[in-house]
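Input: one structure, supplied below.
Removed: one protein chain of the complex. Kept in place: all other protein chains.
And then chain A:
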Amino acid sequence: MDKVMRLASEKDVVVFSKSSCCLCYAITILFQELGVTSTVHEIDQDPEGREMEKTLVRLGCNAPVPAIFVGGRLVGSTNEVMSLHLSGGLIPMLKPYQTWC
């Protein structure tokens, strides 16, 4: 529980991923398009990866990746992010973290 929540609160927009997870890649592309730089943690490259995976599943991410945290709070997986975006709720949530170059 600790490492996931610690990492999630360290940066504004955090995406837990696995190396070569292409759906995770798609999410980071979406955030990029919305002007947000996301921090990606590849849990399969982390020594505590198995524990982190269990934590994410316990938090409700069945996949378990991608798992997206904004402002330290869990938004969900790809489904939740997409639904939020189409209903117009994602951009307001990301507003404080947008960094347009």
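In the analysis below, a contact is a pair of C-beta atoms (placed from the backbone, for glycine too) under 8 Å apart; a residue touches a chain by one contact, two chains touch by 3 or more; residues count from 1.
As a convention for this text, contacts and distances are computed from a predicted model.
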- Item | "Transcription factor TGA1-like", "Serine/threonine protein phosphatase 2A regulatory subunit", "Propionyl-CoA carboxylase alpha chain, mitochondrial" or "Metaxin-2" - which is the UniProt name of the missing chain | "Transcription factor TGA1-like"
- Message: With the missing chain put back, one of A:S9, A:Q45 or A:S83 would touch it. Which one?
- Response: A:S83
- Task: From the listed residues A:L30, A:L59 or A:M93, report the one that touches the chain absent from this view.
- Result: A:L30
- With the missing chain put back, which residues of chain A would touch it? List them for me. 20-23, 25-27, 29-30, 33-34, 63, 78-79, 82-83, 85-88, 90
